[in-house]
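Removed from the display is one protein chain of the complex; every other protein chain stays in position.
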């Protein structure tokens, strides 16, 4: 779907996941610090959240695949047209392939939560692979396009491969809050940049089209990508602050009921965070 | 051997090893989890399996070298033809070189199991080097070929260098199940992709040949590579599930005999897996 | 500001930070070794120093942004000139963007020291991102320039991306003295190289201009970059030696007062440094 909608749709999905992660990870991290006794990822509520995330990913991917195949001008599961042996709607097939790997990642998430015997870190590997395949297909997709088109997609690849690498690191450094927030920021960047690509390549009626070989445009677009990232960092920061506030309010409210308990757990907490610090070193 | 057989043969070897690994590693991992008291890699049965794998690798490599040298149109150990000082059958020599390094890897495997003084991780380094050299020779081998040929081999290189890197990581993160399953999936991918290269570059009589500079073909081949990987992941998943089932059945059967023992070991197991989890973080 | 001053100014900032780091990190490291009981980064004096560094970074960045925008020939916050829809002073906007990310890094430093709930390592990530964005913008900035100009900036990129990578590693290996001294040496290199770029591209009146396509010039410039680094290493070495001497003098002076205490702490120290050594292995 090489039109505005075809970029806005995946952009919205990435934005949604990025925003969700920018709330989930701080919540998990600060919750872990406040109640250090119980390990966050072993709590049933987190398990249910992970499960829901996996289901959402799998459903979105399935919808994506079906949409790409059965839109009116889609391939309807035909790969070759019989007479001339020519390929049918390769672009739609390519997008279906991308969705397929995100679907696999969703499936692994679900199995990780329901089946107790999957090794830790497999969910991260599957997500990392899905993002890598997305970048891989984009990379070979850029051949023979006008310069501005190539450049604007290359910038996207920075975010995509950066994300794949970060999630790949999480296989080994699980629940590392800095990596997780970095991942969230890259997902938001990817989301907003998909929208930007839509606006640049398919301007609305009445808007000026972008000259494809103007050097000024290239320079501006590069800079604009950095601004998108600055905005993404800002969103991450605001969400972190809000979560911080919520957790603080809640722990205060709980304080009236279990004051003595809390106080001693706080002391433990401060010790633990120190230990944690030196652990992470 | 630039023909269909010359691609199907190594493809079959990689496929075989990939399938074998996709059974061996889960077996080792789940066995370790079920009987946590004894460290898997120190048990004599695993040692014998590793030894057999090493011997297989060494024998296959030797056969490969001899085949490449002494097929009717091979170089028969001649490197230069006397009169004109021109090189003799460099392609066969190149393949022999690839086999040589897999042979070295097999030898290191054997020595690691029989000689008790080889440092841990050397076997992984030798295998990683063998795969790297394979990719290295392929990379410089692509010069001056038609575009489709270059592209289809470049895709192979992604799997090869990815494999070399993963096995290289195993030098430091030994017995890491996620890395091992990833390695197995890349080996299967490499195996099936060698077959695909054979089908594309040397189509059977009556089949349509592939236009070498058609952009649609390039796009399809890239996508097809991703589908191969999806199939590889599916095979890995099925094998993991089967192994899981077998281990479960066996531990149930053993349960009748040594019930009390098992129960306490299971409790230990659940604690250990938690520790294991936080260890891996 | 594509003139001598526009290179000398950022060069001076990097030089300043590099020199400061080449004193701060050894001081912190040797202080930690001498008084092993108290963890350096938890002491209030170090916290104040980090805070001051953050404030300095933020203020410098703000000044930089304002200067780039409001110099007489700056864009004065205009991005497009109304009539022809052409971009206004993109170079100044680009430099403002670079400063923006260093400002964000400064802000994160400040929040890390004042707000107690920011995760460890976020300050390093923010600095790493700022340096990466600097390199990222420079990289796309080099298009369509004369060969010597491209080459001299490419060399700078080695230092920039090396720095971004090193600081990125510090997210996981916090307070690793070798990484920190390496970072300091790259900052000094970047500082002096900015000055060198200024001298080469904008020679003073009466000086010979550099032929842009002379191969000898290219070779010399590459070599000259290595000499700059040798000088940077020399400065790092001298500063380390001076700090070493100061710490030794001070611990001797303190020795008169708390002799018995020191002696036992020294014994502990030597044990600790051994442990430390095996920890870092």
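Order as written gives the chain letters A, B and C; numbering starts at 1 within each chain.
FYI, a contact is a pair of C-beta atoms (placed from the backbone, for glycine too) under 8 Å apart; a residue touches a chain by one contact, two chains touch by 3 or more.
What you see is a predicted model; the values in this text were computed from it and never measured.
Asker: Going by the touch rule at the top, give the shown chains the omitted chain contacts.
Answerer: Hidden chain, whole complex, touched shown chains: B, C.
Asker: Among C:30, C:100 or C:197, exactly one should touch the missing chain; which is it?
Answerer: C:30
Asker: Using the definition of touch stated at the top, determine which of B:175, B:214 or B:254 touches the missing chain.
Answerer: Only one listed residue reaches the unshown chain, and that is B:175.
Asker: From the listed residues C:46, C:101, C:182 or C:195, report the one that touches the chain absent from this view.
Answerer: Checking each option in C:46, C:101, C:182 or C:195, the one touching the absent chain turns out to be C:182.
Asker: In the full complex, which of B:125, B:200 or B:231 touches the chain missing from this view?
Answerer: B:125
Asker: Would you mind spotting which of B:52, B:90 or B:242 touches the chain that isn't drawn?
Answerer: Selected residue, touching the omitted chain: B:90.
Asker: Spell out, residue by residue, where the missing chain touches chain C.
Answerer: Residues of chain C in contact with the hidden chain: 29-30, 33, 158, 173, 177-178, 181-182, 208, 215-220, 222-223, 226-227, 229-230, 233, 244, 274, 276-278, 280-281.
Asker: Contact with the hidden chain only, please: which chain B residues?
Answerer: Residues touching the hidden chain, for chain B, are 39, 41-42, 85-87, 90, 93-94, 97, 100-101, 104, 117, 119-122, 125, 133, 136-137, 140-141, 143-144, 171-176.
The rule we apply is simple: only the chains that are shown with their structure count from here on.
Asker: Please identify each chain that touches chain A as well as chain B.
Answerer: In this structure, no chain contacts chain B and also chain A.
Asker: Based on mean C-alpha positions, which chain is nearest the centroid of every protein C-alpha shown?
Answerer: Central chain is A.
Asker: Identify all positions of chain C at which a residue touches two or more other chains, and write them in rising order.
Answerer: none
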